[in-house]
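Of the protein chains in this complex, all but one are displayed in their positions.
We call the chains A, B, C and D, going by the order they appear; numbering starts again at 1 in every chain.
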Amino acid sequence: QEKVKIGFITDMSSLYSDVDGKNGALAIQMAIDDFGGKVNGKPIELLSADHQNKADIAATKAREWIDTQGLTMLFGGTNSGTALAMAQIANEKKRVFMVNGAGGSALTNEQCTPYTVHYAYDTVALAKGTAGALVDQGGKSWFFLTADYAFGQLLERDAAAVVKSKGGTVAGAVRHPLNASDFSSFLLQAQNSKAQVLGLANAGGDTINAIKAAKEFGVGKSMKMAGLLVFITDVHSLGLKNTEGLLLTTSWDWNLNDQTRAFGKKFFEKTKRMPTDIQAANYSATMNYLKALQATKTEDADKVMAYLKSTPLDDFYAKGTIRPDGRYVHDMYLMQVKSPAESKQPWDYYKVVTKLPGDQVFTTKAESKCALWK
Amino acid sequence: MNPKNLSALGYGLLFIALLAAPLLGAYPVFVMKLMCFALFASAFNLLLGYTGMLSFGHAAFLGGAAYAAGHSIKVWGFTPEVGLLLGTASGALLGLIVGFFAIRRQGIYSTMITLALAQMLFFVCLQAPFTGGEDGLQGVPRGKLFGLIDLQNDLAMYYVVLAVVTAAFLLIVRTIHSPYGQVLKAIKENEPRAISLGYDTNRFKLLAFVLSAALAGLAGSLKTLVLGFATLSDVHWSASGHVVLMTLVGGLGTLSGPLVGSAVVVLLENKIGDLGELLANVSGIAWFQTLGESVTIVTGLIFVVCVLAFRRGIMGELIAWLTRLRAGKKA
Amino acid sequence: MSDVILETQHLTKEFKGFTAVSDVTLSVRRGSIHALIGPNGAGKTTCFNLLTKFLEPTSGTIRFNGHDITREAPAQIARRGVIRSFQISAVFPHLTLIENVRIGLQRKLGTAFHFWRSERSLRQLDERAMQLLTEVGLEDLADELTVNLPYGRKRALEIATTLAMEPELMLLDEPTQGMGHEDVDRVTQLIKKVSAGRTILMVEHNMKVISTIADRITVLQRGAVLAEGAYAEVSSNPQVMEAYMGTTDGQLQGAH
Amino acid sequence: MATVSANTPALEITNLQAWYGESHVLHGVDIVVQPGEVVTLLGRNGAGRTTTMRAIMGLTGARKGSVKINGVETVGMATHRIAHLGVGYCPEERGIFSSLSCEENLLLPPLLKTGTPGMSVDEIYTMFPNLAERRHSQGTRLSGGEQQMLAVARILRTGAKLLLLDEISEGLAPVIVQALARMITTLRQRGYTVVMVEQNFRFAAPLADRFYVMEHGRIVERFGASELAEKMPVLNELLGV
């Protein structure tokens, strides 16, 4: 094998293409370039493909790359369905599988494999982070607006559990169908519940439309709004006027410190957008993988995985370790969206409310169903 | 050579090519996927091309069966052959239900009914616990066929798929050239007249629906078995749109059309990135590199071009061309 | 078996307050050619539609061979042997002539749902189909596509297909409409010929045709029966002349 | 626009060819109709008479040759503009609109600026009492014959001076056929030009000034009303009258 090939498969044309997409690929390429384009004397090549959110395309592509192109490492993007399908294949074919965009905690839980590294965030961390921190700050009673499918229900369940465990109450929940576009009715129900916090257990367009309608109905005046999965691109498209005061959890923001700002600036120059935490994680994950190759002087997945799991990571993205179940444990942040007045420049949206320690926000050993971590 | 022999020769060559493909280095999983879609498109074409009923909900049969087969194999531990049968049967059952409503109206109304019902199934699959929601039903084992042949082996799996798809295709051919097929043709031409000749046309149309759905279900079950998962995209309406595209590109109402069309569309979907890459390298125009991210745009373009300029589809045009050629020779 | 094959009692059809067929009591004798005539809009076609259940009667009963068929579905009635032709020609345009006729013959084989059987199993019907085509003078065109036929020939084909059903009772709605004289004569003779052994109920405006072949005539007007009887009897009825023929000078002849 | 002099024909067709898709149906038809004439087109089924009418209106696939209406060449003209030259067309298949009531059907064709007003609605209702009675009925719910009446009545209103009538006596009760015959006589007296296609020779014979006989998309015979008697044997042979 004369080349090291990294295969990146993500949604480039559909629902989640903004948070990861081709800019996600660009981040990986940036890492490769910064690394010098070569590792162990072999040139590094990035293959990327659009899976259009279809698991079958993702899986066939992955399988084909491994079988016919001799892929060294597989990198999975957004959407848990596609990521899970790829994880199976990476496992079968013994390839390191890095995954960022997908949030499904099953990747390192029920369906964990020895080759998966779940790098950026997962649903458990989002739920625990936001809910835990808010209850601590006095947001005791909650109402959930939940997207009615596995992902939303999971978010709600995890968040509700945290709320209850900390002595809070769940005043109610309304399950809305996916892509519900009109949220006014649900928000009215939320308002009538007189809860203190409105937890948005949904994603993407649903979250955006819910936030917009909340603004219209003045929900924000009587309740605190907490988004369980909100990306900076969502805030960007809604504008601060609509999102001001919204609470959310993220694994990274470009405006945390000088290091992050440096990366943000570099990225912005290429794309005219600030990186999402996923895109930053793509860079970081690639870099650390390449370092592992260099350190182990091999591409053998088992050896590389062993190295990755035994070596603490530390860079502009995060500090932490990769657990036996494949989860990269690092700190997360509870953020609040700034008011238009507070924001000093474009993309300056977040202020840190609290730092959420990694060992508290991710699944605990007791909760884990992953056989590798027993 | 007369057209009949010519087409027999064509199918023969295709079959031999498929037999030899994995030995010649073709990537078996991809070819299997192609065959599944070819069967799906042929099943769809059985309904549209020969009864004139356009179903815009065929994803329901593909996806519904994919889940049923996947679930029964993974969770209940059924053997692959039983799983396939069960998937096919559930396709048929769904076809019976959708068909029951669809045949109550004609033309485009009936189309919209299929779309709406399929959409209902989509919502059910989205929420039902056994489908795994948007994560999909993952990790379906291939198991052992009849407890003997280990399908984990790609090659074994490949020949099983080839056999099943070929058999299903032959069934379609036979159906079209059967007494029943004749009646279907008559109904398509003039339904009131068929009624007045004593045919209960609704039952014929329903059977066509069920047959088509069952075969689509078979395609879905096979696909689950091959790829090891079933996901929401199988039941989404865009999958229904896809199968229409395949049939249209290949040639509606021709037997070989759906085979060719599905190959073209699936190849395009999977290889368009490479194609763009190639074009960019050859022509030096960097824009081509973005082709990989514009699958929908390209798909849309194909639809438009096909409908406007290429209505008979690849095989349809070819057949028409051959006929003209022969007519020219005769004259 | 009684010699009345079809009988209606107080058959009525209303369309939103408009009574198209009102209280029609009709009996058709087995083996006869029975004509239904009347001015435009008298309800003849509607009557046909009721008899074949393409329309649901508002009230009244229809009995065929002694069975009450008032509530049966169109296809069921067809299977009992009541076959109709349409006022507007009804063929399968993209099938060949012989295939058209075969569709009519095929149902009796009982293999109509057999999607696993070969088309070749239908060859056994070809002989009979050719016979029928010959009867209507279309034998030379057996392998033509039906679309390409002129109108008159389509009607002839339609009759051949109807005959294939071996109907006990044939309902013909203006069978000669749109035909040239030659064709009219041919079809008239054809009807006469095929009436052997079966009953025919027909609507026709061409008095020449009626006077030649009809055994019995019922005249409808405004949905109700105005007169009934043999041709000579009906044609001398002044009310009929006034309502239908338009001339009261006693000299009854069709427009043709 | 060409000047309409007294001897400009109302309709002048020269070497008209027409196609449906790839099938060539008219192979050079020549017809001349003077203003105020009633001309009948005879022929067997499928001879191409309907096609001739449709070709005049520009409703066939392709057409070639020349069709002049009041001296104006219409080949290459859009159908709706042909109508505005003062042509009223009553199609063979009647073309009653089911989404319109009987009366809406009647009032549908716009009035043409031909200088002569057409018949008034009252006049029409007097002529066809059935229509008056069923005026609020949905168009296609009328009986076959009623629809036929409506199709004819519809173009009498517009003020079209050249009427193309395709088999209008078809499917009508003898009473109505007689009424139609009277109508055509009246129209002729009022100076209308009429081109009829008729199967029903007895209906057409007393009405027409001149006859054309078509076969296989060509005119094979033409003669005036006065020659009718002597032409009967030929007609018999051609049409089986």
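The rule is short, and it goes like this: a residue touches a chain if its C-beta (ideal position, glycine included) is under 8 Å from a C-beta of that chain, and two chains touch if they have at least 3 such contacts.
The working rule: contacts and distances are computed from a predicted model.
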| item | value |
| --- | --- |
| Chain not present in the shown complex, as UniProt names it (candidates "NADH-quinone oxidoreductase subunit I", "Phosphonate transport system permease protein", "Hydrogenase expression/formation protein HypE" or "Amino acid/amide ABC transporter membrane protein 1 (HAAT family)") | "Amino acid/amide ABC transporter membrane protein 1 (HAAT family)" |
| Contact set of the excluded chain (shown chains only) | A, B, D |
| Hidden partner chain, touching residue among D:Pro109, D:Gly145, D:Gly171 or D:Gly217 | D:Pro109 |
| Contacting the left-out chain in the complete assembly, out of A:Leu74, A:Val117, A:Ile208 or A:Leu356 | A:Ile208 |
| Residue among B:Arg203, B:Arg311 or B:Arg326 touching the omitted chain | B:Arg311 |
| Among D:Leu59, D:Ala132, D:Ala205 or D:Val234, residue touching the chain not depicted | D:Leu59 |
| Subunit D residues touching the omitted chain (full complex) | 57, 59, 78-84, 89, 91, 95, 97-100, 104-105, 107-110, 112, 155, 158 |
| Subunit B residues touching the omitted chain (full complex) | 48, 52, 54, 56, 101, 104-105, 107-109, 111-113, 115-117, 119-120, 123-124, 127, 237, 241, 244-245, 248, 290, 293-294, 296-297, 299-304, 306-308, 311 |
| Footprint left on subunit A by the chain that the document does not show | 13-19, 148, 174-182, 184-186, 188-189, 192, 204-205, 208-209, 212-213, 216-218, 231, 233-234, 236-239, 241-242 |
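Note that in this section only the chains that are shown with their structure count from here on.
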Subunit C omitted: connectivity of the other chains: A, B | D
| item | value |
| --- | --- |
| Furthest chain, CA centroid comparison against subunit D | A |
| Interchain centroid distance [CA atoms averaged], subunit A/subunit C, Å | 74 |
| Centroid distance [mean C-alpha coordinates] between subunit C and subunit B, Å | 44 |
| Centroid distance [mean C-alpha coordinates] between subunit D and subunit B, Å | 52 |
| Shared interface positions of subunit D, touching two or more other chains | none |
| Chain-level touch network, classified as line, ring, star, complete or other | line |
| Touching chain combinations (by label order) | A-B, B-C, C-D |
| In the complex with subunit C, residue positions of subunit B that touch it | 171, 174-175, 177-183, 185-186, 189-190, 192-201, 203-204, 207, 211 |
| Residue ranges of subunit B in contact with subunit A within the complex | 27, 29-30, 33, 123, 126-127, 132-136, 138-139, 223, 227-229, 231-234, 269-270, 273, 292-296 |
| Complex contact set, residues of subunit C against subunit B | 52, 54, 73-76, 78-79, 83-86, 90-95, 99, 102-104, 106-107, 109, 111-119, 121-122, 161-162, 165 |
